[in-house]
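A single protein chain has been omitted; all remaining protein chains appear in their positions.
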Amino acid sequence: MGSRIGAREIGLEIGNIETGRFNAITDVKGVGVGHSTIIRGDGALRVGEGPVRAGVTAIVPHQGNPFEQKVVAAVDVFNAYGKSVGLPQIMHTGVIETPILLTDTLNTWVVADALVSYMHEKYGVQATSMNPVVGETNGSFLNDSMGRHVRTPHVFEALDKARSVEGHGIVQEGNVGGGTPMSGFGFKGGIGTSSRKTDYFTLGVLVQLNCGRREDLRIDGVPAGKDLVEPMPKGVEAGNSIMIIFATNLGLDSRQLWRVAKRVVWGVARVGHYGGTGSGDFTIGFTTGDKSVEEMLDELRRSGGEDARMTQNEGYLNSVFRAAIEATEEAVLNALFKAETLRGRDGNTREAVPLDRVKQILQKYNRL
Amino acid sequence: MGSRIGAREIGLEIGNIETGRFNAITDVKGVGVGHSTIIRGDGALRVGEGPVRAGVTAIVPHQGNPFEQKVVAAVDVFNAYGKSVGLPQIMHTGVIETPILLTDTLNTWVVADALVSYMHEKYGVQATSMNPVVGETNGSFLNDSMGRHVRTPHVFEALDKARSVEGHGIVQEGNVGGGTPMSGFGFKGGIGTSSRKTDYFTLGVLVQLNCGRREDLRIDGVPAGKDLVEPMPKGVEAGNSIMIIFATNLGLDSRQLWRVAKRVVWGVARVGHYGGTGSGDFTIGFTTGDKSVEEMLDELRRSGGEDARMTQNEGYLNSVFRAAIEATEEAVLNALFKAETLRGRDGNTREAVPLDRVKQILQKYNRL
Amino acid sequence: MGSRIGAREIGLEIGNIETGRFNAITDVKGVGVGHSTIIRGDGALRVGEGPVRAGVTAIVPHQGNPFEQKVVAAVDVFNAYGKSVGLPQIMHTGVIETPILLTDTLNTWVVADALVSYMHEKYGVQATSMNPVVGETNGSFLNDSMGRHVRTPHVFEALDKARSVEGHGIVQEGNVGGGTPMSGFGFKGGIGTSSRKTDYFTLGVLVQLNCGRREDLRIDGVPAGKDLVEPMPKGVEAGNSIMIIFATNLGLDSRQLWRVAKRVVWGVARVGHYGGTGSGDFTIGFTTGDKSVEEMLDELRRSGGEDARMTQNEGYLNSVFRAAIEATEEAVLNALFKAETLRGRDGNTREAVPLDRVKQILQKYNRL
Partner (left out) sequence: MGSRIGAREIGLEIGNIETGRFNAITDVKGVGVGHSTIIRGDGALRVGEGPVRAGVTAIVPHQGNPFEQKVVAAVDVFNAYGKSVGLPQIMHTGVIETPILLTDTLNTWVVADALVSYMHEKYGVQATSMNPVVGETNGSFLNDSMGRHVRTPHVFEALDKARSVEGHGIVQEGNVGGGTPMSGFGFKGGIGTSSRKTDYFTLGVLVQLNCGRREDLRIDGVPAGKDLVEPMPKGVEAGNSIMIIFATNLGLDSRQLWRVAKRVVWGVARVGHYGGTGSGDFTIGFTTGDKSVEEMLDELRRSGGEDARMTQNEGYLNSVFRAAIEATEEAVLNALFKAETLRGRDGNTREAVPLDRVKQILQKYNRL
């Protein structure tokens, strides 16, 4: 995907906080990402045969056994026209005990079941109760979705990769894993990621972008969608969805993470999403807990960086909120910019957003 | 299951409102129930082989196609140590678009996937987005739960039965369907049902009972659990769970159904459940909408049965609340009373509650 | 109120856990309770003049300044036909920063304003933002409620008492403070309290009881309401309300306290409340944090009292859940048993529940 570049490479700086090394969710130490991508067949849709444009993306919260070392977590459900699995238990227990998987809608439950198998077989968890976490968006414009082509080996592949060395560095974006058949603002969408890093915490976001209408697209506030009239998409509905995963190393409790989670979707709002009635807009966040709030505040005091606003009413959360919104806005743009044109079932094609045209528009509005 | 009798047959009258004809959720016209029960093997647990004590219970909301004629619905999550599938979408859209299935915990996702297959194949729904609804409790004391033995044909069997003539009358209770391996208050539990019928609405409840500690058991307020010391259960944990489904023919909107749903679990509270930290206590309710609130109020006016309190502040809901709590309390007792002693994996045995002893206790407390 | 006795003195033992020294919310060290009771005038209602049967009850979370030392807190809203003030902020910040006040419905906002004055004047808090917490139930059957007779001096009196030596021991129950004009199950209701104490935590509950229909009353499971037909109440509606405050010394976080809060109302369900559509059923809980969960678990380990279930999935919460339900059930009964017959506006009279008759009924059902 060499010709495709992210928002930074184009020259945009979304927000004010610096990115981490990889500008990816993997900047949160321990977090790994792996994709299994299935692109098979061409031509007319034959349910159960293809064409297949699907996959699964896995996020592991740390290098250990997530069932033994559960991570503190929280959920925000903005609009729940979506089938996400495992959310209610997170809301009550405040923890996640498995990796998180993303896929195409109708594969959700097979993928959840395969995740249980993986927990049994690869993590060695002998438990009769387990809360697999799976999110989805609907890739049926390109994919034989009713065929439900994602199977246990794909899930295992994504999880194995997420746990490998490769899974802990640069994250592949665009038409990969769960994002393979997805759309965004009438262009090709898919997986995007970004991160923010301050003196005292790192926060990373990964999205599976499948939402937005063309005319609503705003690139760093520029109403680019109105100028990007060619090629006009077909088959774009107001609904569609986005799955957002965020991770931080700051040891917040689940109520605090929930407050962060509620802000995350604002990063999508800024790109022009309206949260249509048929949209599944879910945010799942967790912390590796590598740095406790107490440690952070101690450091700030020692460095003289602390002020009253930082500690009053959990004021240190404000930077976390901002980091979360900024990283989400950028992750959405990265998904859009990195994805390549893809043809799927019945000749349906989603064009990549033309990056040269994007640059022209940003120049027109004096933003580059 | 001839020797096992329900709470009414023992002589108890839970609450003040009359039951419907079948004293079952099927008293709400159109609602059907079907079970697929798997009892196979004996002896030591061999994961993947058995012994199997599992199954699936299906509830269809009406005789039509539930995807085409979605039913207005609501959800209450009391304690979410549970894996229920499909709840967030119900909360936002206020409708259910598939039948509801109940099963053993680790079968949840295969069952959800099979429900999608059924929607495609048997209801002819050609949709790439669909929100299957599945609830579960944990039957691993008797069942090879890690073996995940419930498969697509079991799901199809339960659904076919729920749509047959048989599914619309008397409902089998106890060790059937999803309730096959379940426990209750240290005795054998499983499926139970009950209903309430007034001049202006019918409401039915079906539970999959798998919760409660022995010493907490209250039968219509009598602290029976303290006297029922023999045989003492092993392997009873404070957690465990209960799934509750209710149906009514009164055309409430989803906010109103949600208010009913919040009361339902009180019927379980009255039997002595404490809602342990590891408990999955979910209520899902829907209305067939056969009688609108306006029709109901018109009838009441004509019959002179209406008074001011009935219409002020949705006062007509009060009878619905009471019916829901009463029917739930009775459904829990029916699950307990109808279930028979069952031996499962590793020789683990759950004894049926001894009904003669129950009668003696009720007589001791002057309640029969 | 010498002739009125609580549930324990009658011979009932609600649940299994021991009570604290005072069997009151004040068993949680630091918690203080004060009442200001206004009983003035008689005869026909003249709005703005009386008769007045009103008051305010104050609960202070500890002996310090609650704005400086905020307490971790949580809220459960079961049915929100009620005007409680301050709840949304507790849900997001997880803390309470003022004492909690209880009063008659239409006095709620004057009482909240007076609480702000008290924070300024008596606690010396110079803040332009502050979240006063006030709960209410409707005492208009006896009280000139539209007259809104509770004023700043009453609020100051209740708060001063709650902070005095007197406020930290035995708690007055029945027709006192905010409970002065309230009803319960067609009898006189009002303030009631109870506590539970284990090796590792104390939990106390205080209720302002104003709910329940006569025929639904269950005393420790005995359907006493059906036998207590004389005198039949007038002016009892299905709605009405209950305010529940609980406190513990165990240092739970707000998510955990919320899980406790959700159970509390089950104690009311067991006495026969149905949560009518016009009911305001709110629970507010806090912890003084005197004993951290880590300390508790250390103690349990040292004493050999810990087992696996205690620490798995926050299993130590189960005893807290049970304590909360038991103490609530008993606090409701205490409110009912301690309240004395009171005549109010327009000659309206609420009779005290006849305790001799209660004993006879409990004997009839072999429960004493």
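The first chain written gets the first letter, and so on, giving A, B and C; residue counts start at 1 in each chain.
Note that a contact is a pair of C-beta atoms (placed from the backbone, for glycine too) under 8 Å apart; a residue touches a chain by one contact, two chains touch by 3 or more.
All values reported here derive from a predicted model rather than from experimental measurement.
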item: Among A:22, A:67 or A:321, the residue in touch with the chain that has been omitted; value: A:321
item: Hidden partner chain, touching residue among C:4, C:35, C:62 or C:148; value: C:148
item: Listed residues C:138, C:319, C:334 or C:348, member touching the removed chain; value: C:138
item: Residue among A:170, A:269, A:297 or A:355 touching the omitted chain; value: A:269
item: Residues from subunit C at the interface with the omitted partner, ascending; value: 77, 79-89, 91-93, 105-106, 108-110, 112-113, 116, 120, 126-132, 138, 140, 145-146, 148, 278, 280, 282
item: Interface with the undisplayed chain - residues on subunit A; value: 16, 78-79, 81, 215, 218, 220-223, 237-239, 259, 262-263, 266, 269-270, 274-278, 309, 312-315, 317-318, 321-322, 325, 364-367
item: Footprint left on subunit B by the chain that the document does not show; value: 92-94, 253-255, 259, 313-314
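Everything that follows uses one rule, which is that only the chains that are shown with their structure count from here on.
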item: Chain nearest the global centroid, as defined over all protein CA atoms shown; value: B
item: Reference subunit B; chain at largest CA-centroid distance; value: A
item: For subunit A paired with subunit B, centre-to-centre distance based on mean C-alpha positions, whole Å; value: 37
item: Rounded Å distance between subunit B and subunit C, as computed from the means of their C-alpha atoms; value: 33
item: Centre-to-centre distance between subunit C and subunit A (centres being mean Cα positions), rounded to whole Å; value: 46
item: Sequence positions of subunit C contacting 2 or more other chains; value: 259, 313-314
